[in-house]
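As you look at this complex, bear in mind that one protein chain is not there, while each of the others sits in place.
Showing subunit A:
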Amino acid sequence: MTKFEIRGLRADVLISEDERQEILKGVDLTINSGETHAIMGPNGSGKSTLAYAIAGHPRYEITEGEVLLDGENVLDMEVDERARAGVFLAMQYPVEVPGVSMSNFLRSSVTSVRGEAPKLRQFSKELQGAMKNLSIDAAFAARGVNEGFSGGEKKRHEILQLELLKPKVAVLDETDSGLDVDALKIVSEGINRAQADSDLGVMLITHYTRILNYVKPDFVHVFSEGRIAESGGPELADVLESEGYERFAKAGA
């Protein structure tokens, strides 16, 4: 049983050497293992900022609050330590790292997170299986990390990493955007598999209720102007879909 708590989190985006802007204005959220929390909110409200701040992105700085994984402050950890502790972020815009092959990258990260190098044979079997489950062609393993991947291909690879790294909590930032109907289903199945596998806690950032038909949320939160403006059950998603965010934007202002 894992408890992931975000408490009073405030964060700035570092715009330049001497310019910064507060984006997160006090976020509180608790995710227990096995739970799925959908986060919905208007463009620019700070959802990705929240995701990046949790992961330790260098362009953001936390000014207040804590993020606890089973009581341990994740914010005191280095970026790679956070990942090894069991926090995973599927990025809205996965990064291309030219020249580093996907297979080398995956082997390095699995080795780091598991604390020992998997047997080569066993790992390539595991990798092949995981890729097949996500309908990723085997040829991708030899390509550079996300290098020239289409938007949808990048998203599938984020979920591939989720499945290989088996974290305790995963923040999925718009993993559904850019996916075609079939891919959406395939990726959703991947998320559900990961959850069934290891009782994963999920923070699912999305603009569309479409994915929520496959990945059933236990809670839906409205994110507006740097904080959670309202929380409810799955039915809140439908309200948002039909009515939009207008009243929350006003409430938050």
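Rule of thumb we're sticking to: a residue touches a chain if its C-beta (ideal position, glycine included) is under 8 Å from a C-beta of that chain, and two chains touch if they have at least 3 such contacts; residues count from 1.
What we mean here is this: contacts and distances are computed from a predicted model.
For the chain that does not appear here, its UniProt entry gives the protein name "Fe-S cluster assembly protein SufD", which is one of "Ring-1,2-phenylacetyl-CoA epoxidase subunit PaaC", "Fe-S cluster assembly protein SufD", "Helix-turn-helix domain-containing protein" or "Succinate dehydrogenase subunit". Screening A:I15, A:V79 or A:V239 for touch with the missing chain picks out A:V79. Summary of contacts with the chain left out: across A:S48, A:Q92, A:Q161 or A:S224, the touching residue is A:Q161.
If you put the hidden chain back, the residue from A:G56, A:G190 or A:G226 that touches it is A:G56. From the options A:V97, A:A196 or A:V239, the residue with contact to the chain not on display is A:V97. For subunit A, the residues touching the absent chain in the complete assembly are 55-58, 78-80, 82-84, 89, 91, 94-95, 97-100, 104-105, 108-109, 112-113, 144-145, 161, 165.
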